[in-house]
Structures are given as C-alpha cells and as structure tokens.
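Here the structure comes first, spelled out in structure tokens, and everything after it is commentary.
Just one protein chain is left out here, and the rest sit where they should.
Right, chain A next:
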Amino acid sequence: MTNKEIFLRGFFKENAVFTLLLGMCPALGVTSSAINGLGMGLATTFVLIMSNIVISLVSSQIPDKVKIPSFIVIIASFVTMVDLIMAGYAPALHEQLGVFIPLIVVNCLVLGRAEAFASKNKLVPSIIDGASMGLGFSMALTMLGAVREFFGAGKMFGITLYSENYGMLIFVLAPGAFIALGYLIAFIDKLRKA
C-alpha cells in the first residue's frame, strides 16, 4: 500500500467515527460546539502520531505477552503530556474538554492503531497512519460539533448566526449528539457509495 493510499484510507475510507465507529465516547461527549470538537480531535491526533511513532520503533523489542501493557503505558504518557501542556498554555480549552482529555487513554482508536498498524509497520507509514486517522477523527468531530452548534445554539465556531432562542436545545444535549451522528453517518455512507 502506498503512503497516499494509507492516508486516504485513514482520513475517509475507514474514517474512525463514520466508518469504524471507534472513539464514540469523546465523539458524542465533547462535540457540543465545533471548536470543542476540533480541540479534542487535534489532541487525539497528537497522541495518535506520537504513540504510533514510538510504538513502531520499539515494538520489535517488546515481548508479545507484555505488548498491550507497554502500549498503554506509552499512550498514557503522551496523554498526560497533552493534559499538562493544555492546562498550562490553553486553560480555557482544557476546562471545556475536562475529563475527556485523560480519557483519550482509553480511546480504542489509539490503542487500535497501535496494535493493528504501528506495531507491524515501519516508521513512516505509521506516522502517516496516525496523522490520517487523527485528522479524520478531527474532521468528524468538527463536523458533528458544527452541526450541533448550528441547530442547538445558532452559532458556528462561536459566531452567532441566528438568535439562540430559536435553537433546538436538544442538539446541544446528549440526545442531539446521537441524532446528529446518525444523520451524518447516513450522509457520509451515501457519499461513499455514490
């Protein structure tokens, strides 16, 4: 598989949220606005790329029986780094995303790529895989956040488009996340088959 194919597969064809349905917890939890979705997506992308790099480099030295524990320690370290850096330099965003940042550790997307791709491939394809999966995830979360923000609060990236009083509150709440995600998946599926 060429690098371009790897990228397209991660970004669109096997998009984490729309196709693989991985990482649903943050996808539904934080996407009450587009900017939250984007922030969460980029944080996950960083963790994905970094953990893919390290794991593709060291996986040959790790015995099979302790593979998963080692991967989790590596992933958890990068997540904690993101958490600390965000708390120090982007406190407002950190507060918005709250508990979902530490929860990147258990995002099955990250461990899934480490196990299924990075541990079996060389450095460069692993970086591309991490980046494409992460950017695909970011795109999906931003789209979901934008849809929910538009219908729920009458805004897009924080810019008011119409009065909040006419917004459908349910879209900002949890049920709206499921509804919006369902329609988005149907829409993307249609696009893919066309």
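One rule holds in what follows: contacts are C-beta pairs under 8 Å (C-beta built on N, C-alpha and C of every residue); 3 or more make two chains touch, one makes a residue touch a chain; residues count from 1.
The rule is simple: contacts and distances are computed from a predicted model.
Taking the options "Glutamine ABC transporter substrate-binding protein", "Ion-translocating oxidoreductase complex subunit G", "Electron transfer flavoprotein alpha subunit apoprotein" or "Minimal PKS acyl carrier protein" in turn, only "Ion-translocating oxidoreductase complex subunit G" matches the UniProt protein name of the chain that is not displayed. The chain omitted from view is touched by exactly one of A:21, A:85 or A:124, namely A:85.
Within the whole complex, the absent chain has one touching residue among A:21, A:73 or A:124, and that is A:73. Annotation for chain A: contacts to the undisplayed chain at residues 32, 60-66, 69-70, 73-74, 76-77, 80-81, 84-85, 87-89, 91, 152-153, 167, 169, 172-173.
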